[in-house]
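Of the protein chains in this complex, all but one are displayed in their positions.
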Amino acid sequence: MDIELGENQYGKAETRLVRVDRGADAHTITDLNVTTTLAGELTATHLTGDNSGVLPTDTQKNTVYAFARDGVGEIEDFALRLARHFVDTTPTITRARVRIEQYAWDRIAATGHSFARAAGTRTATACCDGDGAWIVSGVSDLVVLNTTGSEFHGFHVDEYTTLPEARDRILATAVTALWRHRSTDARDWAASFAGARERLLTAFADTHSLSLQQTLHAMGERVLAGADDLAEIRLTLPNKHHFLVDLAPFGMDNPGEVFFAADRPYGLIEGTVRRADAPDAGLAWW
Amino acid sequence: MDIELGENQYGKAETRLVRVDRGADAHTITDLNVTTTLAGELTATHLTGDNSGVLPTDTQKNTVYAFARDGVGEIEDFALRLARHFVDTTPTITRARVRIEQYAWDRIAATGHSFARAAGTRTATACCDGDGAWIVSGVSDLVVLNTTGSEFHGFHVDEYTTLPEARDRILATAVTALWRHRSTDARDWAASFAGARERLLTAFADTHSLSLQQTLHAMGERVLAGADDLAEIRLTLPNKHHFLVDLAPFGMDNPGEVFFAADRPYGLIEGTVRRADAPDAGLAWW
Amino acid sequence: MDIELGENQYGKAETRLVRVDRGADAHTITDLNVTTTLAGELTATHLTGDNSGVLPTDTQKNTVYAFARDGVGEIEDFALRLARHFVDTTPTITRARVRIEQYAWDRIAATGHSFARAAGTRTATACCDGDGAWIVSGVSDLVVLNTTGSEFHGFHVDEYTTLPEARDRILATAVTALWRHRSTDARDWAASFAGARERLLTAFADTHSLSLQQTLHAMGERVLAGADDLAEIRLTLPNKHHFLVDLAPFGMDNPGEVFFAADRPYGLIEGTVRRADAPDAGLAWW
Partner (left out) sequence: MDIELGENQYGKAETRLVRVDRGADAHTITDLNVTTTLAGELTATHLTGDNSGVLPTDTQKNTVYAFARDGVGEIEDFALRLARHFVDTTPTITRARVRIEQYAWDRIAATGHSFARAAGTRTATACCDGDGAWIVSGVSDLVVLNTTGSEFHGFHVDEYTTLPEARDRILATAVTALWRHRSTDARDWAASFAGARERLLTAFADTHSLSLQQTLHAMGERVLAGADDLAEIRLTLPNKHHFLVDLAPFGMDNPGEVFFAADRPYGLIEGTVRRADAPDAGLAWW
């Protein structure tokens, strides 16, 4: 039969790791969700069940925990360290990807060892093969809303178009952003993340928006403009619609005050902003 | 047939309301999820489909939006205003309950009209009948963690017990708390909520815990002790287990540093703390 | 301080148990989610952290697994066996509740050991104390829809009512039903469940509905009428609204063909149907 194995990969998804660093004055916690993915010469296990080239996903999980014993540090570094390990030490594995979500915690003032979960998730992905390595940082679940400064009009109208033009609407979205670094050279990843996140928020807030696409582009451009080492950013912005409620049946106007926050359907705007001289993406987006 | 209709109720669940107040200097947003529930003389619709006593759930939704036109204010007031309306104006309805979840938003500094979602949910429930009214305030999705200061030992041991005693463990939970007010008299509900939430956090953090039950009681007692108008508090605390990973197979110790955060199963601790002289709860917990 | 401990309970939630019975001809699987809850004399752990009366939730989980070694049988029996064990063997525990969800699987024809998940969940809860025991069986996630045979009109109209009368609408709901047995005497629980589920489906389908309340009552009555040992049934029926889409802007009519299935808000209809001579419910609904 002329049927063959194509691209394939495997790994351990969602290993939940919490590391505690017990400083003399205060503890810190690192709360992670780690997904490892490996690819390489894995034909045998697919065709015959010969697993001699398969590093068990259970081992991948163990490796995540064992590496955490030495400290996690920034998630970009931890992801890269893990990804390189898998490629360097497993004969069949020629590519590895490690994706990490880091959950945010605030300190509770009363002690040095108490924390409360905060909103928003920081992410990092490291990919590597025998030749190179790539790091993509990001944020997800960053839900933002402008109560004004957003319009949408002048759009293409066809026979199925009933949407009225909007001169002042609520604009709300849940930002997923992924930005690719030029290199994996050591740097202050935490500061890099904080800066990018801040620029995302600020650009969302201070851009007078004629479309969510325009806001997306402004956010992406702002992030790149603020850090030379960033080559490219990908943004996924669901348009979380807030519809003005018609109160006329009750003898009331509604001057932009009372809204229905809808679930589905929702607009979904996706786009990339990049430097013209960005280096080749390699496996960054694998 | 000797089969009869028993207790019954109906309403509109999860009406998503966002209200914008457009101040000269800055906007504010109130982001709510409102569930209305009515009960009374509703036998006819159940037995014969005679709906003359049924206020449609669609009307309940409309009422939520229409009432928001005049301003929402604190959710305790808004819930009570709605609950009273349904009882006062619908002939068949003798009881109403309005439950509100309020989602937290932080300001984005760049403008007066930009916001980012924060963690944690504030809740309020108002119940009323022809005689009285009751208000319960609360918080949900308040996820907290102590990296130390928690022990668990000296427990009852039977033939199925394998749990080792713990002298220093992570204690983590997602707090759902509901506190009943002595009366519905007007007050600064926002300050009341902020105080109760702060006391929950502080008591969680500074209680040296020998069991999650002890922490629960300390949290409840702290909330009540800080506000005379609170009669009772109910706490639901899932024990979000964090298990120390055994790194011995890799030649490593693990001195309280590397943990696996488990999903299921989880402990579930529920308890009530109240004042001995608390007034009758009436319909508060309906 | 006049602050005291009130009602309290604790347990292990969502212990995921899969039991395989390896028959000579074919295997069977029992796929359960078990939640145990205990109450009794637990003041010490709340006030002082003295855990000598606390059977660890970890032990409760172990007990679930250990009891499964002898076979699970019907979930009503398994829940009761566990609940009685906790009350009988733990000195401080005076009440126990065991709630079980059982997930449905169909056989894949090719072998005697292969299965595919089916829709719908069967549930059972056993409660007991030193005096008695109670069993409630049920179903959840049973999503049903009628494309016709549903009307809603003649309802109470107030100033906030805009809903048009409906003479032919889609009626859809996700049934959660809990029926209380008169006794815990041994019986064919599987047949009892299958009969109740079938009557729920049939009554939903063949009742010409003037309100979801009427349908609820018809479903409850049908279940009770079909089995003398059932004393009471509680139904929770979200009204999953399907709105006819207005196609007039596109020059089209819409004779009951094209609908928008909405998420939120939704109606929520809850009611109880019972026999006039039902025995006291005791702890059945604890």
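Chains: A, B and C, in written order; residue numbering restarts at 1 for each.
Here is the rule we go by: a residue touches a chain if its C-beta (ideal position, glycine included) is under 8 Å from a C-beta of that chain, and two chains touch if they have at least 3 such contacts.
Given the structure is predicted, the values throughout are model-derived calculations rather than measurements.
When the whole complex is considered, the residue among C:13, C:38 or C:68 that touches the unshown chain is C:68.
When you scan A:50, A:70 or A:188 for touch with the missing chain, the hit is A:50. What chain B contributes to its contact with the hidden chain is residues 159-160, 162, 249-250, 263-264. Listed for chain C, the residues touching the missing chain in the whole complex are 16-22, 27, 29, 31, 62, 65-66, 68-69, 105, 108-111, 113-120, 142-149, 170, 201-202, 204-206, 242, 245, 247, 249-250, 252, 254, 256-263.
Seen from chain A, the chain kept out of the figure touches residues 1-16, 35, 37, 42, 45-59, 61-63, 66, 89-92, 151-158, 160-163, 209-211, 213-214, 216-217, 220-221, 224-225, 232, 238-239, 264-277.
Simple rule for what comes next: only the chains that are shown with their structure count from here on.
Common neighbours of chain A and chain B under the contact rule above are C. Over half of the residue numbers found at the chain B and chain C interface occur in both copies, marking it as a same-residue contact.
Of all chains shown, B has the CA centroid lying nearest to the centroid of every protein CA atom. When chain centres are defined as mean Cα coordinates, C lies farthest from chain A.
Chain A and chain C have Cα centroids lying 38 Å from one another. In chain C, the residues that touch at least two other chains are 160, 162, 264.
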